[in-house]
Structures are given as structure tokens and as C-alpha cells.
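Note that one protein chain of the assembly has been removed; the remaining protein chains are unaltered in position.
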Amino acid sequence: MITADPKGVLTGAHFIDGDQACTEGCLAAGARFAAGYPITPSTEVVERFARRIPTVGGRFIQMEDELASSIAILGAVWGGAKAFTVTSGPGFSLMMEHLGLAVMTETPCVIVNVQRGGPSTGLPTLPGQADMMQARWGSHGDYEIIALSPQSPQECFDLSITAFNLSEQFRVPVLFMMDEVVGHMTEKVIIPPAEEIEIYPRRLTVKPPEEYLPYAVDGDLVPEMVHAGMGYRFHITGLTHDERGYPAMNPEAQDKLIRRLKDKILENADRIITLEEEGLDSADVVVVSYGITARVAQRAIELARAKGLKVGKLRLVTVWPFPEQKIRDLAGRVRAFVVPELNLGQIVREVERCAAGQARVISVPHAGGSVHRPEQILERIEEAAK
Amino acid sequence: MITADPKGVLTGAHFIDGDQACTEGCLAAGARFAAGYPITPSTEVVERFARRIPTVGGRFIQMEDELASSIAILGAVWGGAKAFTVTSGPGFSLMMEHLGLAVMTETPCVIVNVQRGGPSTGLPTLPGQADMMQARWGSHGDYEIIALSPQSPQECFDLSITAFNLSEQFRVPVLFMMDEVVGHMTEKVIIPPAEEIEIYPRRLTVKPPEEYLPYAVDGDLVPEMVHAGMGYRFHITGLTHDERGYPAMNPEAQDKLIRRLKDKILENADRIITLEEEGLDSADVVVVSYGITARVAQRAIELARAKGLKVGKLRLVTVWPFPEQKIRDLAGRVRAFVVPELNLGQIVREVERCAAGQARVISVPHAGGSVHRPEQILERIEEAAK
Amino acid sequence: MALTELRVAGFGGQGVILAGMIIGKAASIFENGYATLTQSFGPEARGSACSAQLVLSDEPVLYPYITQPHILIAMSQDAYNKFATDVRPGGIVLIEEELVRVSEIPPGVKICGIPATRLAEQIGKRLVLNIVMVGFFGAVTKLIDREALRKAVADSVPPGTTEMNLQAFDRGYEYGLESRCAEQLPESLPVERGLEGQFAGSES
Amino acid sequence: MALTELRVAGFGGQGVILAGMIIGKAASIFENGYATLTQSFGPEARGSACSAQLVLSDEPVLYPYITQPHILIAMSQDAYNKFATDVRPGGIVLIEEELVRVSEIPPGVKICGIPATRLAEQIGKRLVLNIVMVGFFGAVTKLIDREALRKAVADSVPPGTTEMNLQAFDRGYEYGLESRCAEQLPESLPVERGLEGQFAGSES
Amino acid sequence: MPKGTVTIIAERCKGCGFCVEFCPTKVLELSTAFNSKGYHPPHVVAPEKCSGCDLCGMYCPDFAIYGVKNGNASSGEDKKNK
Amino acid sequence: MPKGTVTIIAERCKGCGFCVEFCPTKVLELSTAFNSKGYHPPHVVAPEKCSGCDLCGMYCPDFAIYGVKNGNASSGEDKKNK
Amino acid sequence: MATTTCEIAPANPVEQFLRTDRIPHIWCPGCGIGTSVNCFTRALIELDADLDKIAVVSGIGCSGRVAGYLKLDSFHTTHGRAIPFATGLKLARPELTVVVYSGDGDLFAIGGNHFIHAARRNIDLKVICINNFIYGMTGGQVAPTTPVSAIATTTPFGSFEPPFNLPQLAEAAGATFVARWTTYHVRQLTRTIKEMLKRKGFSFIEVLSPCPTLFQRRNKQGDGLAAMKMYKQLSKTRNGAPTAETAIEQGKPIIVGKFVDIERPSYLGSMEQMLSSRLGDRYVHVENLEWH
Partner (left out) sequence: MATTTCEIAPANPVEQFLRTDRIPHIWCPGCGIGTSVNCFTRALIELDADLDKIAVVSGIGCSGRVAGYLKLDSFHTTHGRAIPFATGLKLARPELTVVVYSGDGDLFAIGGNHFIHAARRNIDLKVICINNFIYGMTGGQVAPTTPVSAIATTTPFGSFEPPFNLPQLAEAAGATFVARWTTYHVRQLTRTIKEMLKRKGFSFIEVLSPCPTLFQRRNKQGDGLAAMKMYKQLSKTRNGAPTAETAIEQGKPIIVGKFVDIERPSYLGSMEQMLSSRLGDRYVHVENLEWH
């Protein structure tokens, strides 16, 4: 770990919304390139970046569409930058091909999705959390990604740094899954001094070109990178490839590559996953939630506790990789999980799968466009506690 | 149900591959418009369509990309045609936004995905089944679709007709999830006479324009359609909308619409789902499979039975909606499910979820690029039977 | 301050969100409290209903939404109609009195009016009506220190417009200090009826 | 016919798949059996390794892949090297004898060679070498009726080329009827060695 | 009787002033009053000058005004419009 | 000694004939023999005419032939190429 | 009296074309989109067009909302994809007159590829592009039409990307009818729309239109009315001007007029001709692909 480049760090207290806090987080993390295409409710992130970056030292380009912005950042990363793009549902759908390319070429980058109501054009100005499964499954083929879900402007700042760090550490695109409420909610955000911000450095090789194999790995399954212009004359392709990065059109190469891409995430899941846990030890009922819904759920939990119920809280700061083991462990000792989401039941399916019949799993769906009323969640907690 | 238009039906025995059989199925189903963009291993479907359609009476256009082809078909449907498009992984990823538009506007259409090895450019000429979760979750927002998985050229013909029928019946895009093996495998395909082919007619309204509400529904939750040029002067939008089809930017409209879009599929799941079952009654172990893998699994099942094991077969002809109830029922009475797939474990997650700890669930993953060796599956069956 | 819920509402173009921002910033940056501001607006850039919700508190705000606001600032008729009945008993409704005709007041709620648009126009820019409203709010509620509010105004408006905005703030504040608020249907407030007359004229 | 596994292999541009198609069609449409043809080829349109696998049977074919073919038709050296050792004992390998140097024959496997490319060139079009091969296959294996194969050829080639293709088929068939097949390393087959000589010449 | 009649739907008006500016005979002026959205709609100051040219109608982005030539009341009615 | 030398890498050749056709001095002809891919590579029929112009090399899509001017053997060696 | 109340007034000519239950619309005071709609509807009136056979397809954006306000068969599709949707619609149902009505960002940023390909193919679409030099709907970001040095939210210090010259791009791609007017030119625009609706082939009208909220005001050009006056003052009609000379540049007149109007077989015409010439009697022509 190194510390942040002070040029990007706007140390101090700010009353800003989640979108803007996200921009500041990316800047603090060292992002000096962003390519974007406007879409409500995410545009403020790149608007602020466009305003800030010329005085920090970097570049922003508004591309012609999301296809372009999602691959321009990959070009920038191979050119040496830390880079990200920002979008919402419809644009996220358009980025799916390049999410796959980033996975396949192991290009560290961050894609921010400020979720709105879907499907299709849906509710452009209103919140949703219905792209959570898309984040995991939206591109063709098998892969694993990392997805984080902030619950406040402060976390939009803090976790976008985490997103970049994970992305560099595991050479994987990290999806920063905000939602319209968090994105447009304004609160105090404290930005610490640069020297208090830890940055995971790019894993550049120290090997000379003759010895360097772009996709050879050691212990933690993550290969070392080089940048264009460094004299390595390397090749990168979205085709299945061997350790040299050359196309290898056979099932053996496929098996080796694709499994490693999954394993580097799954085998490191413990190092990746962050959870916020509270009152789990004595809980009868555990509320599993993420993003803005976690704050609504918190209120419901307090109401339930006030009624004497033993309710625990498990907030998924990291949504993907899914904390399978945690759920399995809890399932053996709690009565039920209650899973409120701003969708008709997405992450609850994972909870259900991992609970494996050991505990009841109760979905508290919501079609989006607003958040739950705490009472809606409370009701289901009460039902679960019965 | 009506019978097929004989103009599109090439009655007789043919030695053709799955791609070509799919074309013939679409033609028999009444498709008179296709828009496509070439991509291996799916291109033969539209190549054949381009050759056939001028003498059948219809139109084909090769669009500039998959974004275009996937929405041109929606335009054609609203103009009155039955229409489809065809692609493979990378193109499928590009179609995700318009899959959502089709869901939202309830536009009946068929999207064929001849799956190859992924992610990214992957293995263009080799098989995979790793877009199965993408089929369900690849577009932003909440929705349900229907996905079918044929196992032979004959089924490429038969089920593409089913795909169109379901699409018309439920006004939902139907995903026809082939794979490279099935697509490029050549076998005898028997095309029956037109009068033996049943076609679900478009649900056009008989109401006069004054009384017609584009998105009002009755019992089965599917609204009636009109075509442009019929005098209804209707409006269609990808925004959340009310019964008039007008944008309605509030959570109530969202709730009503999005739930109905899910419910029309889920509440009709029994009418939609087709399964091939064999030996389930007495089975200890059930092999759950689909597409080409089902044929490989069949061989493994036979080998296992030869060893005296009680193995049942559940082939998912319909993969989505997932046959939850069937798995739940079986889970109570079998020892284990064995789920071979040409991916690192996708549909097995659904099996796991629905089995809810009542039976063991054993994944037989394969990264793609070829099919399983039957012995690989056999081994896991044996393990499961222990 | 104790947890206070506040809503600012009007139509797009009136600077509703900025008004909320300034109040929130004053409370959380220039005083040492916490504020959570959420917003809702229509799909378009301008013209439709728009509102900002603020939760002000001494402690970090958990649940970011308001349920029953203590204070409503209503800058349009639509806003008033939609939100006035939600205000909790004992609360206050601040209105742009030339744009809002007060049809019904929830029991126990005080109504205070200001011709903010007209005052803003007098200052020279109709656009500053929101800042006039913020000043008015400051004076009527005394929830937040005047100086904190002023600093927040200065910190939130485009450079070059600071002076005009501070003037607008002060104008609203002064007006607020002098104004009387009503607790029942104020027959006397010269709202829509007047307009009707004028339009009838223009259409006849 | 009993379940028979067959592989046709060569490089792209040799019409490998079409050869397989014709055999499959003959078996499943023009005789009353079943055939499943699967194919594998490289990413490019032409030039790299390419093979077709056929399972022929009297009953519907379940498992579509071959495991150990009874018959291999090898039209390039690569194809031979890659696939010859898989052929099951008692099986047959048919080779394009000017392109394949037989390095090793699996025990109990018969090798039959034909200069298909040269024969095709004699007929006038190098491209029909695959049809020559099909004819050769028909004569050597007698697995499928000659007429069924001829019909399948006629039914599978572009209109206008039927005659040339049938001629190619017949040429291959006749050659096959006359040819002797070897069951051991055929020192006498004039393969790569000869070429080497020629290239040496051209490079010196 | 003037040659034309102009109709104003004040509640739709957003006070852009296009009609006032581009009326060739200067029939209109913006009023100082607000409508319920807070805009100043136009009012007629010189009715006698109205030619019914409907330029105001063509300019009005809010479909809030239109002119018709007198004695031509049903023009523009589309028979096919059900 | 002729002015140039042409080198043929027969195993790479796909017999397209570009080199033969566009050699300005007609140094080459396609041979009748096959290489192991089944193509007919060129061979040199008039070595004395070769100017080493490398047009054959510029045309050859398969990097299978090239000409160099005699006494110029290391031209084209790139110092930076590690 | 020269004015009347609504009730007894002769109908507002645009009224029959509106989904009046959706009015007031969302457009800002002084936005030019509504003005263009007036021209479009007047053109339909003057043509006495069969309104059942006219379809409007929009993408996403303020301009893209036109489809939603017009009481015609109308489609509000996805951002940038109005043209391929319209292509499918037209090919399935050639009897329809298919109008694509959308914004500069929609048609030329994300949608640029579809535009040039439809122009190349000469698909019989009538494209009306509201060019307000900005992304309106999303709050004023730079568009591929934004003039150099203009302020947009994503070019807060002035845009440094040269904009497209849309008529030139359209012509180079293959459009057979290319015109430009501003919302000041209501009569000319109406006339050109009429012409376009009557002809066959890919047709394109660029309509320069004020976006006071996000373009004019931010660039200190005043309100919508100020923009209209500026159009009036700066425009120079040059019918038939070479499109290479129609770039909109600071300090130069805005060239308006009809620039291109040539005949070339439309896509469907070419298809018909090629297939029937190559297939003869085997070619089966069907007009509308209506499915029953």
C-alpha cells in the first residue's frame, strides 16, 4: 500500500451528494482519466470530474456513447492511467460487452452504476437496486467481478477508493453499485488528508521484457501488468489466450484461463468481502441489506428491537462476491433472514441458495421508484420472528 | 391456435444443421422479418433466412450492428410482422438494452443466441452454455423472460416455433438459447406439413380505438396489441407507463407495471414450462441438464444405469422460467441432483436454491470449448449415488 | 437542534433544491450539526414539480427520509396542494404568497407568506426567489443561526452573484422578521383570485 | 448399418465439412439411416485445421460425438498427425497421399492413399478434391450405396458444378475400386520426401 | 369586425414572448400578472389588428395561442381524426 | 554477382503468385511442387536478374520471400528491437 | 371582440394532433421543440395527410418526447435507436410514412452510426433533428453539435471539440434530401417538412432550436426569445448551398435552406428491383408484412 497523491484529495468537510462524493473518491484513489456519457442520475459524477480534473492533472472525455466510454477507459488503463466510467441502467446494459473484455484482459478499472428504476428507460430520476444480478451476470460467458454498494455520500467517497484498490489488487473491473437516492442525497462528507488514504499500487512487473509473460501467475493468481510504451511489446486480446497473451483456441486453454479468472476472486473472497455486522450473535432474525435500503432497514431494525425482537443486521458492503460462507454459518443458528431490496427479489435468491433450507428466507421486494417504508420491513421482521 | 402459413414451411426430410433448422422453424412459425448482424457461430441462421425469404414473402436486413438489429425487429413487430434476430455472446451482450425495451413494451419477438465460449471474444467457433444467467439477468431492472434450449437440429426447428408461440401468447421476448454444437451439428430434420404446425396468433384487439387501452389487462395479465397503421394512434414507451401507455413517473405505476410483467410469466409458469422427464419416479439421483449437454448426460445416465444405479433425467427444455416447483418436489424424494453444464455453474445455482438443502446438489462444470466426456458426468453420478 | 424534518417544494426552475442545499449546508458545515438532503424531481430539466427534503439533527442522520415534516416551504400551488396536509401539527408552512392560494390548513399549523418572486424581481433577478425564501425561513423559524445561513448562501451560489444573493437573503430575512403568520385560512391573502381576474381580462 | 464413427479432416479450403455433409446426407436422407455430423474449425475462413465428425447409425444418434473413429479421411499432414492414432483397431485411414506422409500407423489399421488434389486438378478444379475423396471413401469402405452417395453429391454442390463434381466423385470411386491399401508403414508412398527435394531445388 | 381572432389559453402559457415578438401586427403584449405556474401570459392589446395569420400559433411552443381568420372557424379540423 | 538476392521461405508460402507477377525483372516462377500445406511456392528461375528491390517482399502476404541488395545484409535490423 | 374564450373558440389547429391529456408538456419556457411541432402539424394539415398512416419514432431526450405528445402512432424508443426502430417499422409496413423526430445528441452522438447507415441505404425515413446544441434532457452536457468554446456541464471551461456539420455529414453518408431551418423560420420549416413528407428516400431536416435553460442561459445568450432573434438576425437562406459550406461557426452567418434534393432508388425500391431481377417469378412481393 502507498498513500494517495495529494493533488486529487480535497481534504475537508463538504456538504455534497453521493455522486459528487464518488468523484472525489475516484480522484483521491488516483483516477486521472474518466470517459463518460451522460445519463440520469449518474451524470453529476462526471460533471464534477470534468470540472475538477484540469486543475488536478488528468483528462476527461465525454464519448459518443457508453460502448465507447466503457472501452476508452480500458485503453487509458493500458496506457498507464487509473480510469473509470459512470452510468446508469440503460448505459450499464450497453457496457456489458466491455465488462467482459475488462474481465478477460484483466484490466483494472471501476464502473459506477447509479441505479435508477428499470427495466428499459423505466424511471430515470427515481431509485432502484435492480441491476444487482446484472452486475454479476450481465456479460456473456463465465466470470466473477467485485461489486460494492455504498449507503451514504461518505461511503461513496470511502468505498470508491476501496473499489479502485480492489480493482488494482485483483486486476478485475469493480462495479460501484450506487442508487439514485444515495447518488442524489446530500450529506456531510469528510475527506481525510492524503497521507491517511491508502492506495493499492498497480501491479507492474519488474521482470525484463525477455522474461515477462503477461498472463503467467504466481500464488494469488493475479498476473503482473505492463503499460504500453514501456518496451514490452505485449499483446492483449479478448480471445481465450495463453500465458503469452496469445489466442489459444482450445478447451484446455479455456479451462485454465476461465477458472483462474474465477478463482482469483473466489479464493480471495475473504480478503475482498466487507460486511457490516451488528447484533448477529444473539439474533433470531437477520436483516440482510445493502445500499440505501440498509439505512431504511436500520430504522426497521430499531423499531423491531423496541418491540423486544432479537434482530441482527448484516449489511453487504461487498455484494459480489457474495458472502456465501457468512450466510451458511448464520443459517445454522438463526430463525430467518429478511431481505429488503429495491427490486423484486435478486440478492435474496443468493441468501436463499446459501441458507439451504436451514433458515427461513423472507424477501421484502419493492419495485423501485422510492424506498421502502420502514414499517414494510418491520412487518416482515415480525413475521419472521414468529 | 391457427395453423402455419404453408409458404414458410419446407415440408420434408432435410440433412441440415441446427442453425439452418432454426431458420426453417422461424419461417414455419410465420417470421417474415429478420434483422441480423453476422457473428460466429450463429450467422448461418440469417444467411439461410436471407436466401429463403425473398421467395417466401418477407424481408431481411443486415443492420450495422446488434444494437440496431435488436431494435429493428421491435419496429417490425409494431409494424405488424413476426420478427427475430440472431446472435452469439458478444452480440447478445449488445442486445441487452433492447431486451429490456421488448420486455417493457411487451413486444413479442425471438432472439436466438447460439452460444460460444466466453467471456469476451473467447472461443468464437467453440461451444459454451455460459450465457444462461445472462439470458435471465443481462438487462438492467427487474423482469422475467422465457428461454428455451434445444438439443438437436430437429428441436431447433420444433422449438423455434414454440418460441414464437410463447412470445405471442405472453407478449414477451423469448430467448432461444442454442449452443455452437447444436447449431453446427447436422442431422436429419423432419419438417411436417403446414397444417400440422400450430401457431399462436397475435393478440390483436378487437376493441375500437375509443375503447382501447394499450396496457389494460384481463385475467391472464397479457394486454392486447395493435399495429401501427391500424388507426389506433397509440403510444409506446420504454418509460414506466400506465394503462394508456403514457409515461407515469411514480412508484405506484412502477409497482403495478413491473409486477405484472413478472407475474404474467410466473403465474403462467405451468403453461410455459416444458420438461423432459425420465425415470424420475424411482430415481436416487436426478441429472438436470439442457441443450447439447443433455445428450451427453443421457449417455452418462445410460452408463450409470448399466452399473445398476437409479438415475433419473430431467431435461430443461424451458430453462426460464425455472421449474422451481419441480425441483422442490424432487428434492424431497431424491438423494441428489447432478447438474452438468458447459459453464462453471449457472443453472445449478437455481437447482441449489430450490433444493433448499433437501437433496445434495452436485455441479459438473465445464469451461466450454467442447462438451463433457460422458465419464465426467458418470463419475459425479456415482459420487451422488453413494 | 432536535431532529427536524423540512421540505422545500415548488416547480423546476425555482431553485428549490438549492434552497434546501443552503439550509443543509448551514446546519451541517457552518453549524456543527448533521443534515441529510434528498430530492425528487420530474424527468425534465425545468417546469415540473420538484421538492427537497431535509432532515436536520445533532447526530448523524440514519433514516434519510422525512415522514411528517415540521416545516414546509411551498413555492408553488402544486407543491402546496401536494404537501401541505402532511405537515405535522405545530409545524409551519412558508409560502410564496403570490403563487399559492391557501385552500386548507392542517390543524395547528402556522402559515407564513412572502411575495418572494416579486421581491426577487425587485432585487433584479427573478431567479433569486429561492434565496429570498431561505432568508424568510431563517427569520421565521430561527432554527439556524443567521450567519451560518448567510455563509452557506455565499458558499453555494455562483461566484459573481454572491452580492445579489446575499441581498436577496437579507431581504427575505427582514421580511420574515416583520411578518405575521396566520393559523387559519387567511381570507386576506391575495392569491389566485387576483390572477383569475387578470387572465379573464387577457382572454376576454 | 451398425454405429460407425467417421472423421474427415484437413485444412480449411479443402472442403472437409462438405465431404462429411455428403456422406451424412447419403446415409440419412438417401439411405434410410441416421447421421450426426459435428464439425470443428479454426477462427479463420480458410487455411487452418478443420475436421468433421460423423456418427452413422440405423437408429437415432444420441451422443453426437465420436470417441474412436472407425474411419479417418485425412486430407492434410496436420490432420493425419493429429487424428491417425485415434483410429480404432480394424479401422481405415484414407489419405490424400501427396499431402500426407504416413509416419506411424496404429496397429491393425489399414491405410489407403489417393492423390486427390492432383486428380481434382486434372478434372479442372482443385476445389473438388473433397468430392474425389468422397468417391474414394465410397469405393474403399462400401459403407454406403454408391448411388446414395452420388445423389448426395448432386444434392449438395452448387448448381452448375454438378457435372464436374459427379465426375470427381466417379474418378475417386474408380480409383478406390482399383487401389490397394497398406497395413503397415508404406515406405513406397511418395510423400513429403519428394516435396522436400523440390523445395530444396526452389530454394537453392 | 377584424380579419382574425386570436385565442389564448393562459394556463398553458410559459411566457416565452414568442407570440408577442413575432406577431406581424403587434396584437399582443405580455401581461404583468402570473398564471398559476407563475408565468406572464400574453394579452391582446390591439384586437382590431389581428389578421388571423396564426403566426403566433406556429411560434407558440406551448400550444397556448392560435389565430384564425374570421369566418373560417372549422379550418384545420381533420375528418380522419377519430 | 547479381545486384540482389531473393530468399524464399517455402513453408510459409501459400502460392498466391504475387511475387512472381510483380517482380519487375521476372526472377521468379511458381514451382509445380507442393509444400506441406499443399501450396506451390515460387522458385527462382533467373537469379542473375534479381535487383534486390524487395518488391516481392513487399507484396508477399505471407512474409515468405524477400529480396536484399547484395552487400547490404544487415539493412533493416532494428537496434531498438529487443 | 377579437379574442374569445376557449370554449367557443375555433379549434386550435395543433390540438387534434396532441394527446391533450398529457398537456402541459415538460418543455421549458422558450424551448423551441414545441414550435417545431407546430410546423410539423401544420404540414400534415396542409397535406391533408392520412393520419392513420403516419408513425413518429423518437429516441430519448427533450426532443425525444415529441412522440409522446403527438396523437399518432408514436414510439418512444431507446436513446439513439429511433432510426433502426423506424427502419424495422418501415420495412415491415411500407405503407406508413415514418418520421423520426429526435434530438441532436440522440441522433448524432449515440445514434450517429444508425443515421449514416440509414442515409447510405436510402431508407425512406423522414428525420427531423432538433438541434439545440446541447443535451437538454440530462441537464446540459456537451453534444456533437456544441460550438467550440461554449460552456456545457461536461465542458465547464468551454468545449474544445469541433461540432459536426450535420448537412455535410448527412450528404456524405448518402442522404438524398437535406435541409436546415431554425425555429424562427416557421413557414419555411413547414414548407420543407411538407416537401419531405411527399418524397421518397432518406430525408433530413436539421432544426436549430433554442434551449434557453441549458444552452442559452449558460452561455449568456439570454432566453429563448433572444435565441429566436439571434436566429432571425444571423440566418442566411442559401438553398442549394454546398454542404461543405454550411458549418455553423462563430461570427459567420447561419446558412439555412434546402441543400440537397436528389433522386436515388430507396432501399425498398432497390431491394425490390434487385430481387425481382435476379429471382424473376420466384420472388414473392408482399407489401405490408402484417401478421394475422
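Chains here go by letter, A, B, C, D, E, F and G, matching the order in which they are written, and residues are numbered from 1 within each.
In the analysis below, a residue touches a chain if its C-beta (ideal position, glycine included) is under 8 Å from a C-beta of that chain, and two chains touch if they have at least 3 such contacts.
Computed from a predicted structure; not experimentally measured.
Set against the missing chain, the residues B:Asp17, B:Glu64, B:Glu97 or B:Asp158 yield one that touches it, B:Glu64. Residue-wise, the contact with the chain that is not shown comes from A:Leu239, picked out of A:Leu159, A:Ile197 or A:Leu239.
In the complete assembly, the contact with the undisplayed chain comes from A:Ala72, out of A:Ala72, A:Val86, A:Val317 or A:Val348.
Residue G:Ile116 is the one among G:Val14, G:Val56 or G:Ile116 that touches the chain not shown. Listed here are the chain B residues that touch the chain not shown: 36-40, 43, 46-47, 50-51, 54, 60, 62, 64-66, 90, 120-121.
Although one chain is hidden here, its contacts on chain A can still be listed: residues 7, 30, 32-33, 35, 54-59, 61, 63-65, 67-69, 71-83, 97-98, 101, 201-202, 204, 227-239, 244, 246-247.
Along chain F, the points of touch with the absent chain fall at residues 2, 4-9, 11-12, 14-18, 21-22, 27, 37, 39, 44, 47-48, 50, 54-55, 57-63, 66, 68, 72-78, 80-81.
Everything below uses one rule, namely that only the chains that are shown with their structure count from here on.
Centroids built from CA atoms put chain G at 60 Å from chain D. In whole angstrom, the spacing between the mean C-alpha positions of chain E and chain F is 82.
None of the residues of chain F touches two or more other chains. Touching two or more other chains at once are residues 40, 90, 120-121, 124-126, 239, 249 of chain A.
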